[in-house]
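Below: the structure, in structure tokens.
A protein chain is absent from this complex, but the other protein chains hold their places.
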Amino acid sequence: MSSDTPLLKVENLSVEFRTENGVVKAVDDVSFEVNEGEPVGIVGESGSGKSVTALTLLQLVPNPPGRVTGGRILLDGVDILSKSQSQMRNIRGNLASMIFQEPMTALNPVFTIANQMVEVIRVHQKVSKREALQIAIRMLDTVNIPTPEKCVKQYPHELSGGMRQRVMIAMALSCNPKLLIADEPTTALDVTVQAQVLKEIHQQQSERNMGMILITHDLGVVAETCKRVIVMYKGKIVEEAETEQLFRNPRHPYTQKLLSSVLSMRD
Amino acid sequence: MDADTTDQSSGTSAGQSLWSKSARKFRRDRFGLASLAIVGLYAVVALGVWLGLWGQGWSTLGEESFAGVSGEHWFGTNLNGQDIFQRAIAGTKTAFEVGLLVAVVSTLIGGFLGAIAGFYSGTWIDEVIMWLYGCIDAIPFYLFVAAIAFALEGFPYAMHVAMITTFWSSTCRIVRGEVIKIRSLEYIQAAHAIGVKPMTIILRHVSPNTFHILLVQGTIAFVGAIKSEVILTFLGLGVKEGVSWGRMLTESTQDVLRGHFGNFLAASIFLFILVIAFNMFADALQDATDPKKISS
Partner (left out) sequence: METLQYTIRKLIYSIPLLFGVTLIAFTLMVYFGPDLTDSILGKNPTAEQIADVRSELGYDAPFFVRYFMFLKEVVTFDFGSSMSSGEDVRSILARTVPVSFAVALPAFILSNLLGVGLALLAAYHRGGFWDKFVMVFAVVGMSVSYLMIVIAFQIIFSTSYGLNWFPVQGWIDPPPDYPDATFFEIAYYYWYNYWLYVTVPTLASIFVALGYNTRFFRAVIVEELNRDYVRTARAYGIGNGTIMLKHVLKNALIPIATRIIISLPFVIIAGNLLLEKFFGIPGVGLVTYDAITNGDLPVVKAVVTSTAILYVFALILTDIAYKVIDPRITYSK
């Protein structure tokens, strides 16, 4: 894969939702690219379509209300939208992994960390249970969890919010994906923990040279970790630029508004 | 992001919008409307019997026992030559009598006690009410009814009383749960802090949000009552005079062994259609009024 071809290429993506009040265009003709090893941020308020876009990349949008009405997604050369659900299983967690906002509910409460991580690893790699467990422990160690052998045997509710999110990160990285999609990964965490987890994500991303899409409503998060920023509003992309450029010279009025609210808080 | 207390409880003063949303949603549910129509039909029949418009000939003894289906006797006659169809029609009135009485009273009692228990949750009032329904739930239903039938010997509404005393507990439990949830919402705490009297809070803010529960529970109680009446009558604990579907089915146990199915079919069909219509109506009602399913 030459560095000319982007890792992820999204072309004219449109996603509709059928609600009681009619059809809502959650994602409206969105196009963007992510290169190998490049961290990209998608910023916008709730309802801007950023999460739906991310879910669509792995065909995770629930089909009764949601429907892809147009566009193409090329992930590492794979035409995502043409794949069936069962074909997607090889891609999810393997080629691209996703981390969600609420670590408390994202993990299954009645199974141990080991159980869940081993399951994911064995879906994508031909290893024995014991080998998978070793991989899991190693991954937990990589994300700086203090006692991985102990942690692995615990249940999700026994861990703190920050630890749970690290576990999710470990799970996401366990099969060496080329693309990491993080949907508001720190929003639900305590403020004190947010910075640490964010640093962890940033470190993993650059060390492994993964492409990353970091979704957030918080411009501060983006400033620290992303090379490029995409701003979304009501399903459309309104601005896209290198991070520094965006902060210094925002062009779209919406971006300007976003920035001004951040700056006023800094005062 | 807005505080999500708007989910269902902004319902009160915006209570109208919740109601109209429910109504609209219900109107779109075809099965719900169809079942409501059927229930309405039955209600009209029952009303007609009560007003003396039809179904009055259910007790007239006839000459021909076990006559087959004919133009005169749509379901034939029973052992005493009584017209089965007339009896089935008259039975509708009995069914509604039992159903309405039990449903309305048990739901009101359950709702009221549930609201109080929930509102004063954690205090001795709550404990007493929970203890009360714990006790009642512990006694098997039919035995309880029998015991009450004994105690209230001769009282024609013994069965109704028995049903009411058992049915109120499920409504109570659900309402209590809801009230506890509502009570912890911010705007209720605010009202309390300002010094609005508890009674006012209950009536003005809590009740509208629990009304849909009462409605659904009422329909469930209605169905439960009619079905229980059938079995209680069979056991000799239910309707003693007059005619009801329970009596018809009880009679039919003998008829059937001799190959006469009129009683059985008539009572079964009438009962089954009403119950299934009511059940579907209850479902549709639940879907339409469940605040979680209504987009706000």
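The first chain written gets the first letter, and so on, giving A and B; residue counts start at 1 in each chain.
Note that in this section contacts are C-beta pairs under 8 Å (C-beta built on N, C-alpha and C of every residue); 3 or more make two chains touch, one makes a residue touch a chain.
Remember, predicted model here, so these are calculated numbers, not experimental data.
Which of B:216, B:271 or B:285 touches the hidden chain is settled by the complete complex: it is B:271. Checked against the full complex, the one of A:123, A:193, A:238 or A:259 touching the unshown chain is A:123. Residue A:97 is the one among A:14, A:53 or A:97 that touches the chain not shown.
Where chain B meets the omitted chain, the residues involved are 131-132, 134-140, 142-144, 146-148, 150-153, 223, 227, 230-231, 234-237, 246, 249-250, 252-253, 256-257, 259, 261, 264, 267-268, 271-272, 275-276, 279-280, 283.
In the full complex, chain A touches the hidden chain at residues 58, 60, 64, 85-86, 88-94, 97-98, 100, 102, 105-111, 119-120, 123-124, 155, 157-158, 168, 171.
Quick note on the criterion: only the chains that are shown with their structure count from here on.
Chain centres here are Cα means. That of chain A falls 50 Å from that of chain B.
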